[in-house]
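The complex appears here without one of its protein chains, the remainder shown in place.
To keep things simple, chains are lettered A and B as they appear, and every chain counts its residues starting from 1.
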Amino acid sequence: MNNFFNQVQAVADWLSSSAQWHGEDGIPHRLLQHLAYSGISLFFAALIGLSLGLLIGHTGRGGFLVVSLANFARAIPTLGLVVLIFNQVGLVLTPVVIALTALAVPPILLNTFEGLRGVDPDARDAARGMGMTGWAVLWKVEVPIALPLILLGLRTAAVQVVATATIAAYVGFGGLGRYIVDGLARNDYDLVIGGSAVLVVVAIVVQLVFTALRRFIVSPGILGQARRS
Amino acid sequence: MKRITRLAALGAAAALALTACGGNSDNKNSNPLTGGNKSGAAGGTITVGSANFPESAALAEIYSQALEAKGFKVTRKFNIGAREIYYNQVVSGGIDVIPEYNGALLTTSVDKTSTAVTADDVNAALTAKLPSAVGILQSSKAEDKDSITVNAQTASKYNLKSISDLKAVAAQLTIGGPSEFKTRAQGLVGLKSKYGVVFKKFQPVDAGAQSSLESLLSKNDIQAADIFTTDPTIATNKFVILDDPLHLFAAQNVTPLIYKPAVNAQAQAALNAVSAKLTTEDLQKILQQITVDKKGQETVAKSWLSQAGLG
Partner (left out) sequence: MIAASGEPLVRWYWIGDHGSQIWGYTQTHMRVALLPVLFGLVISLPIGILCSRFNKAYPAVLATANTIYAIPSLALFMIFVQYTGLNESTVMIPLTLYSLSVLIPNVVDGLASVSDPVRQAATAMGFGPLRRLLQVELPIAVPIVIAGVRIAAVSSISLVAVGELIGQGGLGYYIVNGNQINFPTEIIVATVLIVLLALLTDTILVILQRLLTPWARARGRTA
(Lines give C-alpha, C1' and ligand atoms only; values in the text may rest on other atoms or scores of the structure.)
Protein backbone atom coordinates (compact mmCIF):
# COMPACT_ATOMS: atom_id res chain seq x y z
CA MET A 1 0.00 0.00 0.00
CA ASN A 2 2.94 2.24 0.70
CA ASN A 3 3.92 1.66 -2.88
CA PHE A 4 0.53 2.95 -3.98
CA PHE A 5 0.81 6.20 -2.08
CA ASN A 6 4.34 6.77 -3.33
CA GLN A 7 2.98 6.32 -6.81
CA VAL A 8 0.23 8.87 -6.26
CA GLN A 9 2.76 11.30 -4.84
CA ALA A 10 5.05 10.83 -7.83
CA VAL A 11 2.21 11.53 -10.23
CA ALA A 12 1.16 14.62 -8.28
CA ASP A 13 4.74 15.88 -8.50
CA TRP A 14 4.83 15.29 -12.22
CA LEU A 15 1.58 17.09 -12.76
CA SER A 16 2.59 20.10 -10.73
CA SER A 17 6.05 20.59 -12.19
CA SER A 18 5.94 23.56 -14.50
CA ALA A 19 7.85 21.81 -17.26
CA GLN A 20 4.75 19.79 -17.86
CA TRP A 21 2.74 22.75 -18.89
CA HIS A 22 4.97 24.30 -21.54
CA GLY A 23 6.43 23.43 -24.85
CA GLU A 24 6.06 20.62 -27.29
CA ASP A 25 5.91 17.91 -24.71
CA GLY A 26 3.74 19.83 -22.32
CA ILE A 27 0.24 18.76 -21.41
CA PRO A 28 -1.58 21.58 -23.29
CA HIS A 29 0.14 20.78 -26.59
CA ARG A 30 -0.34 17.05 -26.27
CA LEU A 31 -3.94 17.57 -25.22
CA LEU A 32 -4.60 19.70 -28.27
CA GLN A 33 -3.11 17.06 -30.56
CA HIS A 34 -5.12 14.38 -28.83
CA LEU A 35 -8.35 16.30 -29.22
CA ALA A 36 -7.51 16.98 -32.86
CA TYR A 37 -7.07 13.28 -33.68
CA SER A 38 -10.23 12.47 -31.73
CA GLY A 39 -12.21 15.29 -33.27
CA ILE A 40 -11.35 14.43 -36.86
CA SER A 41 -12.23 10.78 -36.37
CA LEU A 42 -15.42 11.60 -34.50
CA PHE A 43 -16.41 13.96 -37.29
CA PHE A 44 -16.08 11.29 -39.95
CA ALA A 45 -17.74 8.71 -37.76
CA ALA A 46 -20.65 11.05 -37.12
CA LEU A 47 -20.91 11.76 -40.83
CA ILE A 48 -21.14 8.08 -41.65
CA GLY A 49 -23.04 6.93 -38.58
CA LEU A 50 -25.60 9.69 -38.50
CA SER A 51 -26.42 9.69 -42.20
CA LEU A 52 -26.70 5.91 -42.39
CA GLY A 53 -28.60 5.74 -39.13
CA LEU A 54 -31.03 8.49 -40.11
CA LEU A 55 -31.61 7.05 -43.57
CA ILE A 56 -32.20 3.50 -42.45
CA GLY A 57 -34.05 4.48 -39.30
CA HIS A 58 -36.38 6.74 -41.20
CA THR A 59 -37.17 4.33 -44.04
CA GLY A 60 -37.25 1.33 -41.73
CA ARG A 61 -35.52 -0.81 -44.31
CA GLY A 62 -32.09 -2.39 -44.03
CA GLY A 63 -32.11 -2.74 -40.26
CA PHE A 64 -30.30 -6.01 -40.53
CA LEU A 65 -27.60 -4.36 -42.62
CA VAL A 66 -27.11 -1.68 -40.00
CA VAL A 67 -26.72 -4.11 -37.14
CA SER A 68 -24.38 -6.36 -39.13
CA LEU A 69 -22.22 -3.44 -40.23
CA ALA A 70 -21.98 -2.11 -36.70
CA ASN A 71 -21.09 -5.51 -35.28
CA PHE A 72 -18.48 -6.04 -37.94
CA ALA A 73 -16.84 -2.67 -37.32
CA ARG A 74 -16.83 -3.24 -33.59
CA ALA A 75 -15.10 -6.59 -34.03
CA ILE A 76 -12.06 -5.08 -35.72
CA PRO A 77 -9.11 -4.89 -33.35
CA THR A 78 -7.97 -1.30 -33.34
CA LEU A 79 -4.32 -2.23 -32.82
CA GLY A 80 -4.37 -4.60 -35.78
CA LEU A 81 -5.98 -2.08 -38.09
CA VAL A 82 -3.63 0.74 -37.15
CA VAL A 83 -0.54 -1.42 -37.48
CA LEU A 84 -1.65 -2.89 -40.80
CA ILE A 85 -2.37 0.45 -42.44
CA PHE A 86 0.76 1.97 -40.90
CA ASN A 87 2.79 -0.87 -42.36
CA GLN A 88 1.42 -0.04 -45.80
CA VAL A 89 1.37 3.75 -45.84
CA GLY A 90 3.95 4.85 -43.28
CA LEU A 91 4.04 7.99 -41.23
CA VAL A 92 0.73 9.66 -41.95
CA LEU A 93 -2.36 10.12 -39.82
CA THR A 94 -4.48 7.86 -42.06
CA PRO A 95 -4.14 4.65 -40.02
CA VAL A 96 -5.12 6.45 -36.85
CA VAL A 97 -8.13 8.21 -38.34
CA ILE A 98 -9.43 5.13 -40.13
CA ALA A 99 -9.09 2.93 -37.03
CA LEU A 100 -10.69 5.47 -34.70
CA THR A 101 -13.52 6.14 -37.14
CA ALA A 102 -14.18 2.40 -37.38
CA LEU A 103 -14.33 2.33 -33.60
CA ALA A 104 -16.74 5.26 -33.35
CA VAL A 105 -19.24 4.41 -36.08
CA PRO A 106 -20.99 1.44 -34.37
CA PRO A 107 -22.32 3.26 -31.28
CA ILE A 108 -23.41 6.28 -33.34
CA LEU A 109 -25.02 4.17 -36.04
CA LEU A 110 -26.78 1.79 -33.70
CA ASN A 111 -28.08 4.44 -31.34
CA THR A 112 -29.33 6.67 -34.16
CA PHE A 113 -31.08 3.72 -35.73
CA GLU A 114 -32.58 2.59 -32.42
CA GLY A 115 -33.63 6.13 -31.65
CA LEU A 116 -35.53 6.53 -34.88
CA ARG A 117 -37.10 3.09 -34.70
CA GLY A 118 -38.26 3.87 -31.20
CA VAL A 119 -40.32 6.85 -32.29
CA ASP A 120 -43.97 6.26 -31.52
CA PRO A 121 -45.74 5.40 -34.79
CA ASP A 122 -48.64 7.58 -33.70
CA ALA A 123 -46.36 10.60 -33.70
CA ARG A 124 -45.35 9.81 -37.28
CA ASP A 125 -48.96 9.36 -38.33
CA ALA A 126 -49.95 12.62 -36.72
CA ALA A 127 -47.17 14.42 -38.57
CA ARG A 128 -48.19 12.96 -41.90
CA GLY A 129 -51.75 13.75 -41.12
CA MET A 130 -50.70 17.36 -40.70
CA GLY A 131 -49.35 17.28 -44.23
CA MET A 132 -45.61 17.02 -43.57
CA THR A 133 -43.42 15.51 -46.25
CA GLY A 134 -41.01 12.72 -45.40
CA TRP A 135 -38.14 15.14 -45.01
CA ALA A 136 -40.10 17.32 -42.61
CA VAL A 137 -41.28 14.31 -40.63
CA LEU A 138 -37.69 13.29 -40.21
CA TRP A 139 -36.32 16.61 -39.06
CA LYS A 140 -39.29 18.08 -37.23
CA VAL A 141 -40.59 14.99 -35.47
CA GLU A 142 -38.38 11.91 -35.58
CA VAL A 143 -35.00 13.48 -34.90
CA PRO A 144 -36.14 15.60 -31.94
CA ILE A 145 -37.74 12.55 -30.36
CA ALA A 146 -34.73 10.36 -31.05
CA LEU A 147 -32.26 13.01 -29.94
CA PRO A 148 -31.51 11.59 -26.46
CA LEU A 149 -30.45 8.26 -27.94
CA ILE A 150 -28.53 9.92 -30.76
CA LEU A 151 -26.64 12.02 -28.26
CA LEU A 152 -25.99 8.93 -26.16
CA GLY A 153 -24.44 7.27 -29.18
CA LEU A 154 -22.26 10.30 -29.83
CA ARG A 155 -21.24 10.40 -26.21
CA THR A 156 -20.26 6.73 -26.09
CA ALA A 157 -18.33 7.11 -29.32
CA ALA A 158 -16.57 10.24 -28.10
CA VAL A 159 -15.40 8.62 -24.88
CA GLN A 160 -14.17 5.52 -26.68
CA VAL A 161 -12.32 7.55 -29.29
CA VAL A 162 -10.66 9.77 -26.69
CA ALA A 163 -9.54 6.72 -24.72
CA THR A 164 -8.21 4.95 -27.80
CA ALA A 165 -6.56 7.92 -29.51
CA THR A 166 -3.52 7.02 -27.43
CA ILE A 167 -2.70 4.70 -30.28
CA ALA A 168 -1.58 7.63 -32.41
CA ALA A 169 1.57 7.86 -30.32
CA TYR A 170 2.40 4.26 -31.06
CA VAL A 171 2.80 5.10 -34.75
CA GLY A 172 4.88 8.21 -34.29
CA PHE A 173 2.36 10.97 -33.61
CA GLY A 174 1.60 13.04 -30.54
CA GLY A 175 -1.37 13.25 -28.25
CA LEU A 176 -1.66 12.11 -24.66
CA GLY A 177 -0.62 8.63 -25.72
CA ARG A 178 2.86 10.05 -26.11
CA TYR A 179 3.30 9.95 -22.32
CA ILE A 180 2.31 6.34 -22.15
CA VAL A 181 4.48 5.19 -25.05
CA ASP A 182 7.45 7.30 -23.98
CA GLY A 183 7.07 6.27 -20.37
CA LEU A 184 7.05 2.62 -21.35
CA ALA A 185 10.09 3.04 -23.55
CA ARG A 186 12.09 4.99 -20.98
CA ASN A 187 11.07 2.90 -17.99
CA ASP A 188 9.53 6.04 -16.57
CA TYR A 189 6.57 4.59 -14.77
CA ASP A 190 5.45 7.93 -13.40
CA LEU A 191 5.05 9.20 -16.93
CA VAL A 192 2.77 6.31 -17.83
CA ILE A 193 0.56 6.78 -14.80
CA GLY A 194 0.59 10.57 -15.09
CA GLY A 195 -0.41 10.46 -18.74
CA SER A 196 -3.16 7.95 -17.98
CA ALA A 197 -4.48 10.14 -15.19
CA VAL A 198 -4.77 13.13 -17.52
CA LEU A 199 -6.47 10.91 -20.08
CA VAL A 200 -9.05 9.74 -17.58
CA VAL A 201 -9.83 13.32 -16.60
CA VAL A 202 -10.26 14.30 -20.25
CA ALA A 203 -12.58 11.34 -20.84
CA ILE A 204 -14.70 12.35 -17.86
CA VAL A 205 -14.89 15.94 -19.08
CA VAL A 206 -15.97 14.77 -22.53
CA GLN A 207 -18.73 12.73 -20.90
CA LEU A 208 -19.90 15.72 -18.90
CA VAL A 209 -19.88 17.95 -21.96
CA PHE A 210 -22.13 15.60 -23.87
CA THR A 211 -24.39 15.15 -20.88
CA ALA A 212 -24.71 18.93 -20.59
CA LEU A 213 -25.29 19.15 -24.34
CA ARG A 214 -28.28 16.92 -23.86
CA ARG A 215 -29.88 19.38 -21.53
CA PHE A 216 -29.51 22.21 -23.99
CA ILE A 217 -30.36 20.52 -27.25
CA VAL A 218 -33.11 18.10 -26.40
CA SER A 219 -36.52 19.68 -26.16
CA PRO A 220 -37.86 19.81 -22.60
CA GLY A 221 -40.87 17.74 -23.48
CA ILE A 222 -38.71 14.86 -24.62
CA LEU A 223 -36.32 15.28 -21.71
CA GLY A 224 -39.12 14.71 -19.32
CA GLN A 225 -40.07 11.43 -20.94
CA ALA A 226 -36.66 9.94 -21.50
CA ARG A 227 -35.68 8.83 -18.04
CA ARG A 228 -33.01 6.42 -19.24
CA SER A 229 -29.33 7.38 -18.84
CA MET B 1 -39.08 -20.76 -16.12
CA LYS B 2 -37.53 -24.06 -15.01
CA ARG B 3 -35.28 -23.90 -18.03
CA ILE B 4 -33.83 -20.62 -16.82
CA THR B 5 -32.91 -22.08 -13.45
CA ARG B 6 -31.35 -25.11 -15.09
CA LEU B 7 -29.37 -22.97 -17.49
CA ALA B 8 -28.25 -20.75 -14.65
CA ALA B 9 -27.03 -23.77 -12.76
CA LEU B 10 -25.21 -25.01 -15.85
CA GLY B 11 -23.67 -21.61 -16.34
CA ALA B 12 -22.43 -21.46 -12.77
CA ALA B 13 -20.96 -24.91 -13.06
CA ALA B 14 -19.28 -23.98 -16.31
CA ALA B 15 -17.87 -20.87 -14.70
CA LEU B 16 -16.41 -22.86 -11.86
CA ALA B 17 -14.99 -25.44 -14.21
CA LEU B 18 -13.41 -22.78 -16.37
CA THR B 19 -11.97 -21.09 -13.31
CA ALA B 20 -10.25 -24.32 -12.51
CA CYS B 21 -8.88 -24.44 -16.04
CA GLY B 22 -7.70 -20.87 -15.79
CA GLY B 23 -6.08 -21.63 -12.47
CA ASN B 24 -4.17 -24.58 -13.86
CA SER B 25 -2.64 -22.66 -16.68
CA ASP B 26 -1.30 -20.16 -14.17
CA ASN B 27 0.44 -22.79 -12.09
CA LYS B 28 3.02 -23.31 -14.78
CA ASN B 29 4.14 -19.74 -14.22
CA SER B 30 5.48 -19.30 -10.73
CA ASN B 31 4.46 -16.23 -8.80
CA PRO B 32 7.17 -13.79 -9.82
CA LEU B 33 6.83 -11.72 -6.69
CA THR B 34 7.96 -14.56 -4.46
CA GLY B 35 9.94 -16.50 -7.05
CA GLY B 36 10.22 -19.11 -4.35
CA ASN B 37 8.91 -22.34 -5.81
CA LYS B 38 11.93 -23.00 -7.96
CA SER B 39 14.56 -25.65 -7.54
CA GLY B 40 17.91 -24.41 -8.73
CA ALA B 41 19.03 -28.01 -8.93
CA ALA B 42 19.68 -29.81 -12.17
CA GLY B 43 16.58 -31.04 -13.92
CA GLY B 44 14.57 -28.17 -12.50
CA THR B 45 12.62 -25.75 -14.68
CA ILE B 46 14.36 -22.67 -15.99
CA THR B 47 12.34 -19.69 -17.17
CA VAL B 48 13.83 -17.95 -20.17
CA GLY B 49 12.56 -14.51 -21.13
CA SER B 50 13.03 -12.21 -24.07
CA ALA B 51 12.37 -8.64 -25.02
CA ASN B 52 9.87 -7.61 -27.63
CA PHE B 53 12.01 -7.68 -30.76
CA PRO B 54 13.04 -10.49 -33.14
CA GLU B 55 16.73 -10.70 -32.27
CA SER B 56 16.02 -10.96 -28.56
CA ALA B 57 13.44 -13.68 -29.12
CA ALA B 58 15.82 -15.58 -31.40
CA LEU B 59 18.63 -15.44 -28.83
CA ALA B 60 16.26 -16.51 -26.09
CA GLU B 61 15.14 -19.43 -28.22
CA ILE B 62 18.76 -20.43 -28.75
CA TYR B 63 19.35 -20.32 -24.99
CA SER B 64 16.17 -22.33 -24.42
CA GLN B 65 17.03 -25.06 -26.89
CA ALA B 66 20.64 -25.23 -25.63
CA LEU B 67 19.36 -25.76 -22.09
CA GLU B 68 16.82 -28.32 -23.23
CA ALA B 69 19.58 -30.21 -25.04
CA LYS B 70 21.31 -30.57 -21.65
CA GLY B 71 18.22 -31.99 -20.02
CA PHE B 72 16.67 -28.89 -18.47
CA LYS B 73 12.99 -28.09 -18.73
CA VAL B 74 12.40 -24.60 -20.05
CA THR B 75 9.43 -22.27 -19.59
CA ARG B 76 9.42 -19.53 -22.20
CA LYS B 77 8.21 -16.01 -21.47
CA PHE B 78 9.04 -14.13 -24.62
CA ASN B 79 8.09 -10.77 -26.08
CA ILE B 80 8.00 -8.65 -22.97
CA GLY B 81 7.64 -5.10 -24.16
CA ALA B 82 9.28 -3.06 -21.42
CA ARG B 83 12.77 -3.46 -20.03
CA GLU B 84 11.59 -2.33 -16.62
CA ILE B 85 9.22 -5.25 -16.51
CA TYR B 86 11.61 -7.99 -17.52
CA TYR B 87 14.50 -6.59 -15.53
CA ASN B 88 12.37 -6.52 -12.39
CA GLN B 89 11.28 -10.05 -13.17
CA VAL B 90 14.89 -11.22 -13.22
CA VAL B 91 15.59 -9.43 -9.94
CA SER B 92 12.64 -11.12 -8.27
CA GLY B 93 13.23 -14.52 -9.83
CA GLY B 94 10.22 -14.60 -12.10
CA ILE B 95 12.60 -14.91 -15.04
CA ASP B 96 15.84 -16.87 -14.70
CA VAL B 97 17.67 -16.15 -17.95
CA ILE B 98 17.35 -13.40 -20.51
CA PRO B 99 19.66 -12.37 -23.35
CA GLU B 100 20.88 -8.84 -22.70
CA TYR B 101 23.23 -6.33 -24.24
CA ASN B 102 25.75 -5.35 -21.58
CA GLY B 103 26.10 -1.65 -22.41
CA ALA B 104 22.36 -1.07 -22.74
CA LEU B 105 21.60 -3.00 -19.57
CA LEU B 106 24.11 -0.97 -17.59
CA THR B 107 22.88 2.49 -18.45
CA THR B 108 19.16 1.84 -18.60
CA SER B 109 18.60 -0.35 -15.57
CA VAL B 110 21.66 -0.57 -13.36
CA ASP B 111 23.62 2.66 -13.31
CA LYS B 112 22.39 5.53 -15.43
CA THR B 113 25.51 7.62 -14.79
CA SER B 114 28.09 5.05 -15.80
CA THR B 115 30.60 6.14 -18.41
CA ALA B 116 32.06 2.69 -19.02
CA VAL B 117 32.52 2.09 -22.72
CA THR B 118 34.58 -1.03 -23.39
CA ALA B 119 33.15 -4.50 -22.85
CA ASP B 120 35.48 -5.20 -19.92
CA ASP B 121 34.68 -1.94 -18.17
CA VAL B 122 30.97 -2.39 -18.72
CA ASN B 123 30.99 -5.94 -17.39
CA ALA B 124 33.04 -4.91 -14.37
CA ALA B 125 30.55 -2.13 -13.64
CA LEU B 126 27.65 -4.54 -14.02
CA THR B 127 29.16 -7.15 -11.75
CA ALA B 128 29.76 -4.51 -9.13
CA LYS B 129 26.34 -2.89 -9.29
CA LEU B 130 23.83 -5.66 -10.02
CA PRO B 131 21.76 -6.88 -7.03
CA SER B 132 23.30 -9.86 -5.28
CA ALA B 133 20.95 -12.51 -6.62
CA VAL B 134 21.45 -11.34 -10.19
CA GLY B 135 24.50 -11.82 -12.36
CA ILE B 136 25.88 -11.86 -15.86
CA LEU B 137 27.54 -14.77 -17.56
CA GLN B 138 30.37 -14.49 -20.08
CA SER B 139 29.76 -11.97 -22.82
CA SER B 140 29.78 -13.13 -26.37
CA LYS B 141 31.93 -11.49 -29.01
CA ALA B 142 28.69 -11.05 -30.93
CA GLU B 143 27.62 -7.46 -30.72
CA ASP B 144 24.56 -5.55 -31.85
CA LYS B 145 24.93 -1.88 -31.24
CA ASP B 146 22.83 1.18 -31.64
CA SER B 147 24.20 3.40 -34.36
CA ILE B 148 23.62 6.66 -36.13
CA THR B 149 22.92 5.54 -39.66
CA VAL B 150 22.13 7.76 -42.61
CA ASN B 151 20.69 6.90 -45.97
CA ALA B 152 22.87 6.81 -49.07
CA GLN B 153 21.76 10.13 -50.51
CA THR B 154 22.34 12.05 -47.27
CA ALA B 155 25.75 10.46 -46.85
CA SER B 156 26.87 11.47 -50.30
CA LYS B 157 25.21 14.88 -50.25
CA TYR B 158 27.06 15.98 -47.11
CA ASN B 159 30.02 13.63 -47.40
CA LEU B 160 29.32 11.98 -44.07
CA LYS B 161 31.61 9.31 -42.66
CA SER B 162 31.58 9.83 -38.93
CA ILE B 163 29.15 11.27 -36.42
CA SER B 164 31.34 14.36 -36.01
CA ASP B 165 30.67 15.19 -39.67
CA LEU B 166 27.04 15.77 -38.70
CA LYS B 167 27.77 18.76 -36.56
CA ALA B 168 27.53 21.25 -39.38
CA VAL B 169 24.48 19.84 -41.13
CA ALA B 170 22.28 18.17 -38.51
CA ALA B 171 20.23 21.31 -38.06
CA GLN B 172 18.64 20.62 -41.45
CA LEU B 173 17.99 16.95 -40.86
CA THR B 174 15.50 14.71 -39.09
CA ILE B 175 16.56 11.72 -37.07
CA GLY B 176 14.30 8.84 -36.14
CA GLY B 177 14.49 6.34 -33.32
CA PRO B 178 12.49 4.60 -30.58
CA SER B 179 10.99 7.17 -28.25
CA GLU B 180 13.52 6.55 -25.46
CA PHE B 181 16.30 7.68 -27.78
CA LYS B 182 15.33 11.26 -27.09
CA THR B 183 16.28 11.27 -23.42
CA ARG B 184 19.03 8.64 -23.29
CA ALA B 185 22.66 9.43 -22.66
CA GLN B 186 23.39 6.96 -25.45
CA GLY B 187 20.95 8.89 -27.57
CA LEU B 188 20.14 12.51 -28.39
CA VAL B 189 21.46 13.70 -25.03
CA GLY B 190 24.87 12.16 -25.62
CA LEU B 191 24.85 13.28 -29.25
CA LYS B 192 24.67 16.85 -28.07
CA SER B 193 27.10 16.61 -25.16
CA LYS B 194 29.77 14.45 -26.83
CA TYR B 195 29.58 15.58 -30.44
CA GLY B 196 27.69 18.86 -30.29
CA VAL B 197 25.21 17.47 -32.79
CA VAL B 198 21.63 18.73 -32.62
CA PHE B 199 19.08 17.62 -35.19
CA LYS B 200 16.25 19.75 -36.50
CA LYS B 201 13.64 17.19 -35.53
CA PHE B 202 13.33 13.89 -33.70
CA GLN B 203 10.74 11.47 -35.03
CA PRO B 204 9.77 8.83 -32.48
CA VAL B 205 8.81 5.51 -34.03
CA ASP B 206 7.73 2.67 -31.79
CA ALA B 207 5.49 0.42 -33.78
CA GLY B 208 7.80 -2.18 -35.33
CA ALA B 209 10.61 0.24 -34.64
CA GLN B 210 13.53 -1.09 -36.69
CA SER B 211 11.48 -2.09 -39.70
CA SER B 212 9.57 1.19 -39.72
CA LEU B 213 12.75 3.23 -39.29
CA GLU B 214 14.38 1.55 -42.27
CA SER B 215 11.36 2.21 -44.37
CA LEU B 216 11.25 5.89 -43.42
CA LEU B 217 14.97 6.18 -43.97
CA SER B 218 14.81 4.70 -47.44
CA LYS B 219 11.95 7.03 -48.38
CA ASN B 220 13.99 9.94 -47.02
CA ASP B 221 11.19 10.92 -44.63
CA ILE B 222 14.00 10.89 -42.13
CA GLN B 223 17.65 11.31 -43.02
CA ALA B 224 19.21 9.54 -40.06
CA ALA B 225 18.10 6.85 -37.66
CA ASP B 226 19.13 4.71 -34.73
CA ILE B 227 19.49 1.40 -36.56
CA PHE B 228 20.82 -1.71 -34.84
CA THR B 229 24.05 -2.74 -36.47
CA THR B 230 23.13 -6.36 -37.25
CA ASP B 231 20.22 -5.30 -39.41
CA PRO B 232 20.36 -6.93 -42.86
CA THR B 233 18.66 -4.01 -44.58
CA ILE B 234 21.62 -1.72 -43.93
CA ALA B 235 23.50 -3.46 -46.71
CA THR B 236 20.56 -3.92 -49.06
CA ASN B 237 19.51 -0.27 -48.79
CA LYS B 238 23.10 0.99 -48.94
CA PHE B 239 22.68 2.83 -45.66
CA VAL B 240 25.88 4.21 -44.10
CA ILE B 241 26.70 3.52 -40.44
CA LEU B 242 28.56 6.56 -39.18
CA ASP B 243 31.80 6.01 -37.25
CA ASP B 244 31.65 6.64 -33.51
CA PRO B 245 35.16 7.67 -32.46
CA LEU B 246 34.03 9.38 -29.26
CA HIS B 247 32.12 6.27 -28.10
CA LEU B 248 28.62 7.64 -27.90
CA PHE B 249 27.49 4.03 -27.78
CA ALA B 250 29.08 1.66 -25.32
CA ALA B 251 29.87 -1.97 -26.00
CA GLN B 252 26.72 -4.00 -26.56
CA ASN B 253 27.78 -7.60 -26.44
CA VAL B 254 25.16 -10.29 -26.14
CA THR B 255 25.33 -11.30 -22.48
CA PRO B 256 23.05 -13.63 -20.55
CA LEU B 257 21.53 -11.99 -17.50
CA ILE B 258 20.66 -14.57 -14.87
CA TYR B 259 18.87 -15.03 -11.58
CA LYS B 260 21.65 -16.92 -9.86
CA PRO B 261 19.72 -19.20 -7.44
CA ALA B 262 17.89 -20.83 -10.37
CA VAL B 263 20.76 -21.32 -12.79
CA ASN B 264 23.24 -23.98 -11.62
CA ALA B 265 26.75 -24.64 -12.89
CA GLN B 266 25.63 -27.02 -15.60
CA ALA B 267 23.11 -24.52 -17.00
CA GLN B 268 25.69 -21.77 -16.86
CA ALA B 269 28.13 -23.91 -18.79
CA ALA B 270 25.53 -24.54 -21.48
CA LEU B 271 24.86 -20.81 -21.85
CA ASN B 272 28.56 -19.94 -21.83
CA ALA B 273 29.13 -22.46 -24.59
CA VAL B 274 26.55 -20.61 -26.68
CA SER B 275 28.17 -17.25 -25.99
CA ALA B 276 31.58 -18.60 -26.94
CA LYS B 277 30.40 -19.70 -30.37
CA LEU B 278 28.15 -16.75 -31.23
CA THR B 279 29.55 -14.12 -33.61
CA THR B 280 28.28 -10.86 -34.99
CA GLU B 281 27.98 -12.43 -38.46
CA ASP B 282 25.80 -15.10 -36.89
CA LEU B 283 23.50 -12.39 -35.57
CA GLN B 284 23.29 -10.84 -39.01
CA LYS B 285 22.50 -14.18 -40.61
CA ILE B 286 19.89 -14.95 -37.98
CA LEU B 287 18.19 -11.61 -38.51
CA GLN B 288 18.31 -12.10 -42.26
CA GLN B 289 16.52 -15.41 -41.96
CA ILE B 290 13.86 -13.99 -39.69
CA THR B 291 13.15 -10.63 -41.27
CA VAL B 292 13.75 -11.40 -44.92
CA ASP B 293 13.07 -15.12 -45.31
CA LYS B 294 10.32 -14.98 -42.68
CA LYS B 295 11.55 -18.12 -40.93
CA GLY B 296 10.33 -18.67 -37.37
CA GLN B 297 12.59 -18.39 -34.32
CA GLU B 298 12.45 -22.10 -33.47
CA THR B 299 13.71 -23.10 -36.91
CA VAL B 300 16.45 -20.51 -36.97
CA ALA B 301 17.62 -21.37 -33.44
CA LYS B 302 17.67 -25.06 -34.18
CA SER B 303 19.80 -24.69 -37.29
CA TRP B 304 22.27 -22.36 -35.57
CA LEU B 305 22.67 -24.76 -32.64
CA SER B 306 23.25 -27.78 -34.86
CA GLN B 307 25.78 -25.92 -36.96
CA ALA B 308 27.55 -24.82 -33.76
CA GLY B 309 27.50 -28.37 -32.43
CA LEU B 310 25.44 -27.44 -29.40
CA GLY B 311 21.99 -28.78 -30.30
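By definition in this document, a residue touches a chain if its C-beta (ideal position, glycine included) is under 8 Å from a C-beta of that chain, and two chains touch if they have at least 3 such contacts.
Only a predicted model underlies this, so the values are computations on that prediction, with no experimental measurement involved.
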Touch assignment to the omitted chain, from B:210, B:223 or B:284, lands on B:210
Answer key for A:81, A:127, A:154 or A:218 versus the chain not shown reads A:81
Contact residues on subunit B toward the hidden chain run 1, 3-5, 7, 12, 14-15, 18-19, 21-22, 25-26, 29, 31-33, 52-54, 77-82, 85-86, 89, 94-95, 207-212, 215, 218-219, 290-291, 294, 296
It is residues of subunit A that touch the chain not shown, namely 3, 71-72, 74-81, 83-84, 86-90, 159, 162-164, 166, 177, 180, 184, 189, 192-193, 195-196, 199-200, 203-204, 207, 228-229
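One rule holds in what follows: only the chains that are shown with their structure count from here on.
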Between the Cα centroids of subunit A and subunit B the separation in whole angstrom comes to 37
Touching subunit B in the complex, subunit A uses residues 82-83, 86-87, 90-91, 169-172, 178, 181-182, 184-187, 189
In the complex, the residues of subunit B that touch subunit A are 81-84, 108-109, 178-180, 182-184, 203-208, 212, 215-216, 219, 221
